[in-house]
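One protein chain is absent from this view; the other protein chains keep their places.
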Amino acid sequence: MKPAGFTYHRPATVDDAVAVLAEVNPAGKVLAGGQSLVPLLSMRLAAPEHLVDINRLSSLAYVRVGDDGGSVTVGALARHADVERDAAAYAVLPLLRDTLRHVAHPTIRNRGTTVGSIAHADPSGEMTAVLALLEGTVTLRSTGGERTVAARDFFTGPMSTCADAGELVTSVTFPVPEGRTGAVWTEVARRHGDYAVCGTGVVVTLDDDLRVAGARAAYISVAPEPVVIDLTEAVAGEMVDDADWPAAGRLAAGRLDPGDDIHATAAYRSHLAEVLTTRALREAAGRASVAA
Amino acid sequence: MSEAMFEVTLLVNGVPRSATVPARRLLSDFLRHDLELTGTHVGCEHGVCGACTVLVDGRPIRSCLQFAVTVDGAEVTTVEGCTRPDGELGHVQQAFRDCHGLQCGFCTPGFVTTITAYLEENPTPTQEQAREAIAGNLCRCTGYQNIVASVLRAAELRAEETQR
């Protein structure tokens, strides 16, 4: 289990990085934290000709809360642990830390990057679903310039995104949900720290009368890409304690079509989606009702 | 065609160490075979078992998931560096001995480095926190009972040391 050889590039600036990516396009692959990529290389399931190591791009090692507190932007070299520990980000968007605690183990989070996990687009990757749930955006740079893509357009399938091999994902932005909201992440994994058998992140929004105004959920491990489902119709206009949260859970499960694998049947995943959605919505609604 | 070589220098356990290696040399192999610091063990080479955990700039990471060239210039602490300055067992190592926290000893270096860093952040863990602190490392021998005890014992020893 040793990686095949590759040509190694270690750019010092973002401009250099995108220049190299352009030069070797489409044979280049970006190396950030390496927590997903290196195992693939060591197993020789991937053998890119060129590896562009962005670990010197310190300008991308940031977690920034937008001026109005309305969003959190994470640079491509911010480790999961940096995002998890960022007090300002936690203050405006606790969902990030809450969810990151489910991403593998702390040692992996010390090195793995949030942007990298999103660019990797593993359908089991928690942060892909959080980005989709919050209707976030992805910023990409290439020698041709910069573009920003909505999460729903970014993810195109399992391990697949709209990013070109010549592009570098420089940051992602997680908008903070507006209004009186509560957000919760929950998942069931075989072992603590494993990829989830099913996981869901939800946002519930209440109106000024504390009635449910909106409910939506995003899922991992039950669809080829992070799928977001609007569940408002099942619970709209109800008080938190009266809302038929199980109905929302059933609605969600009905819209999902998970597959079997060695850890769980499709039926079980579907069942989990229903149960976890119900639990998470109820909890998120509770949080929203005590939110300022 | 021969592979391009890179000179990599790390500050390992306080000592500058260099070797010239291809870019694909994993940090674990670099430490073990190029620097001959074989205390760091390799149990899976896909980042799950944690035996290869070392501290890079103070943070525990999987050395099998990094290329040595990526961390060129970094400070690295391995299990060999977790002893006291006089070479005696450091507090985490001593705790493992006190609590029978190891059997075959193969996974142990990864636990020692992980716990060393963890106690810097949380010097007084509860039993539950102690269990979570080691939850990213696999051990096939001990059933973890005595490793959890070792975390708590190490915290005690560390506190005694810092009080002195």
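Note that the chains take the letters A and B in the order they are written out, and that residue 1 is the start of every chain.
Methods note: a residue touches a chain if its C-beta (ideal position, glycine included) is under 8 Å from a C-beta of that chain, and two chains touch if they have at least 3 such contacts.
The rule is simple: contacts and distances are computed from a predicted model.
**Student:** Name the absent chain as its UniProt record does, using one of the following: "Isoquinoline 1-oxidoreductase, beta subunit", "Xanthine dehydrogenase family protein molybdopterin-binding subunit", "Nucleoside-diphosphate sugar epimerase" or "Biopolymer transporter ExbD".
**Tutor:** "Xanthine dehydrogenase family protein molybdopterin-binding subunit"
**Student:** Using the touch definition given at the top, which of the shown chains does the missing chain touch?
**Tutor:** Listed by label, the shown chains it touches are A, B.
**Student:** Which one, B:Val8, B:Ala68 or B:Ile134, makes contact with the chain that was left out?
**Tutor:** Checking each option in B:Val8, B:Ala68 or B:Ile134, the one touching the absent chain turns out to be B:Ile134.
**Student:** Over the whole complex, note the residues of chain A touching the chain we left out.
**Tutor:** 1-5, 43-44, 188, 190-195, 197, 262-265, 267-268, 271-272, 275-276, 279
**Student:** Touching the missing chain, which residues of chain B?
**Tutor:** So the residues of chain B touching the missing chain come out as 1-2, 22, 24-25, 32-33, 36-46, 48-49, 51, 78-80, 82-83, 89, 93, 96-98, 100, 102-109, 112, 131-132, 134-148.
Just so it is clear, only the chains that are shown with their structure count from here on.
**Student:** For chain A and chain B, what's the span in angstrom between their mean Cα positions?
**Tutor:** Their C-alpha centroids are separated by 29 Å.
**Student:** With touch defined as at the start, can you tell me which chain B residues reach chain A in the complex?
**Tutor:** Touching chain A from chain B are residues 3-4, 6, 22-24, 26, 29, 45-47, 50, 53, 59-62, 64-67, 69-71, 114, 132, 135-136.
**Student:** Chain B touches which residues of chain A in the complex?
**Tutor:** On the chain A side, the touching residues are 1-8, 10, 31, 34-35, 38-39, 41-43, 51, 53, 55, 81, 104-108, 110-111, 192-193.
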